[in-house]
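The complex appears here without one of its protein chains, the remainder shown in place.
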C-alpha cells in the first residue's frame, strides 16, 4: 500500500494541483485521496480538472450535485467516498433530515430496481418515444 | 414471463392500489411495473405505500428526490427504471441541461469510487469523527 | 456477435458436454448459453463440471440452490440468467407465491445493504467473534 | 459519523420500535444498525415494519429467507450485512456445510452471470413465453 | 428517448469532436454513443478528451487497455459497452482464444471476490505493508 505524498515531498506539477484544490475549497490541506492519486500525476491532473468542471454549479446547484454524488457512492458501497461526500454535502447545507430522506430514496431505488428486473418488465411503449 | 394484470382483471385489493396511484399522479392508467407486481398483491401494497411515503416532498423537494432515484437507477443499469424515472424527473421539471449535469456527476462518482478503492485509500482521520 | 454452435456442428469434446447436460436434465437440447460458450471448449467443460457439482443436492436441496442462484441473478440484473433460472426454479417446485416472497427478500436486502453503508455502521462487537 | 442512539436516550417512537424488535427476536438489545437508523425515526419505523413482514415465514420458511438475504449481501459485498445475516442464518439452522454450498452457488452465479453477458447471449425463445 | 445527432445537424463544437474521433480512428462515422452524448456538448468534449488520453498507448499497450475496458464492461453488464469494446478489442488484435481466456478470468474474479467477502477474510498482514 503506497504512502500518501505530502505537499513538501510533491513534484511541482502535483503541488500545483494541491494548491488549486486548497484555493478553490478554502482548506489548509487536501484529502488523502489526492495524496494517493499523486503517485500518478497525469491521472491526478485529469481527475481534478474533470471534478472541478463537473461539480461547478450550473443547471444543478452545488448541493444537489453533492447529493447525487453521495447517492451513487452509497449505492456502490464505497466507504471512503461515503465518508468524504457526506462531509462535503453537509458543507453545502445538507441537514440530518435531508440525509434521512436521501437514504430512503437510495434504498427504495435499489429495491425497486431489483423488483423490476426480477419481474422482467418490458419497457412501456410510452417510455420508448 | 407473466402477463401484466389489467384494471378490469384485477382483484379488489390490487384495484385499490391502482386507483390510489392514478389519483395521486393524475394519470389514466398505471405503468406496467405495477401491473406485473400485481401478481404479488402484498408486495404491491407494501411497495406502493413505501414509495408514496418516500417520494413525498419533505426536507428534499420532489425534483431532487427524482434526480437521486434516477442517478441510482443509472448507476445500477436498470433499463426500465432509467426510462420511467427520466420521464418522472422531466415531469418534476428536469431540463435537458440538468440531465447532462446529472449524467456527468453519476459518471464521475462511478469513476472516482473505483480510483479510491483501487488506490486503497484509508478513510481520513477527519472523516472518522 | 458469434452464432450458437448446434449439436451437429460441434466438435466431439463440445458434443460430449452437450450430451451430459441433456442426459442429466432430461431435455432434448441445451440452452443457448451453452451453445455460445461452446466457442471456448475448455471454458465450456470447466463451467459445466463446476455447475453440475455446485447444483447437486447436498446440505441444501435443489430448490434452495436455484432460489439462491435466481436471487443473485436478479440482484445483478442479468436478464438471461433471470429468465433461465426462473424457469429452472419453477421446475424444482418454486410456486408463484414463493417467487413473490423471494422478490421481496431480494428487494429488501438491496435496500438495507445501502442503508447500512450510507449510515456507515461499524460491525457490532458480537458479530466479530 | 453519528453515534448510535441507546434505548435510554431514544424518543418514545424510536423506543417503541426497539421494543418490538427485542420482543419478536427475544434479544436483550437491538443491533447497531437500528441504533444508527434511529437518527431518522420515520425511516426506522418503515424499515422495521417492512422487514418484519418480509421475513415472516410464508411460502418460504425463515431459513430459506435468511439464506437469500445472505446471498444478496455477499454478492453486494456489504460487510456489516454479511456479518449480521450469517449470524441470523445460523440461528435459523444454517450449518457450516450449508454455508459452504451457499458460497459455492453465490460464486457460481456471479461467474456465469458475467459469462452470459460477455458472450452477449440472446434470451432463448423458450424463456420468452 | 432522445434521437442521435447526425454530423449535418450538429453544432460546430459537436462537429469538431466528431471530426477528431473520425480522424484518430480512421472511420467514416462515429458510433451512436457519441451521437447521443452530443445532446450535452460540454460532457461530449470532456469525455472524448479523457478517453483519448486514457486509451493512448503508454506503459500499457492499446490491446491491454481494450481488454481491461472490456473486462470492466462485462463485469458491469453494460450491453452496449460490451458490444462496442468487443469490436474495439478485435481491431487491436484480440483473438477468439484471447476472448475465451478473458471471459474465464472475469468470471473467476467475480466468483472469488464473493467467496472472499462471504468468508469475511481479513486482509493479510503481508498485503498491508
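Chains here go by letter, A, B, C, D and E, matching the order in which they are written, and residues are numbered from 1 within each.
Definition applied: a contact is a pair of C-beta atoms (placed from the backbone, for glycine too) under 8 Å apart; a residue touches a chain by one contact, two chains touch by 3 or more.
This structure is a prediction, so every number in the text was calculated from the model and none was measured.
Asker: Please provide the labels of all shown chains that the missing chain touches.
Answerer: So, taking every chain into account, the missing one touches A, B, C, D, E.
Asker: Just the residue numbers, please: which parts of subunit E touch the chain that's not shown?
Answerer: 1-2, 31-33, 36-37, 39, 43, 47, 50-51, 54-55, 58-60, 64-65, 67-69, 71-73, 75-76, 78-81, 83-84, 86-87, 95, 97-98, 100-102, 104-106, 108-113, 115-117, 119-124, 126-128
Asker: Quickly run down the residues of subunit B that touch the omitted chain.
Answerer: 70, 74-75, 77, 79, 82-83, 86, 102-103, 106-108, 110-115, 117-120
Asker: Just checking the interface: what residues of subunit D touch the absent partner chain?
Answerer: Touching the missing chain: residues 77, 83, 96-97, 99-100, 103-104, 107.
Following the convention adopted for this analysis, only the chains that are shown with their structure count from here on.
Asker: Would you indicate which option in B-C, A-C or A-E repeats the interface seen between D-E, with over half of the contact pairs matching by residue number?
Answerer: The D-E interface is reproduced by A-C.
Asker: Tell me whether subunit C and subunit E, two copies of the same sequence, contact each other through the same residue numbers or different ones, using over half shared as the line for same.
Answerer: Answer different: the two copies use largely distinct residue numbers here.
Asker: Give, as an integer number of Å, the spacing between the C-alpha centres of subunit B and subunit A.
Answerer: Distance between chain centres, rounded to whole Å: 20 Å.
Asker: What residues in subunit A touch two or more of the other chains?
Answerer: In subunit A, residues 1, 50, 75, 77, 79, 83, 86, 97, 100, 102-104, 106-108, 110-113, 115, 117, 119-120, 127-128 touch at least two other chains, as defined above.
Asker: What pattern do the touching chains form: line, ring, star, complete or other?
Answerer: If you draw each chain as a dot and join those that touch, every dot ends up joined to every other.
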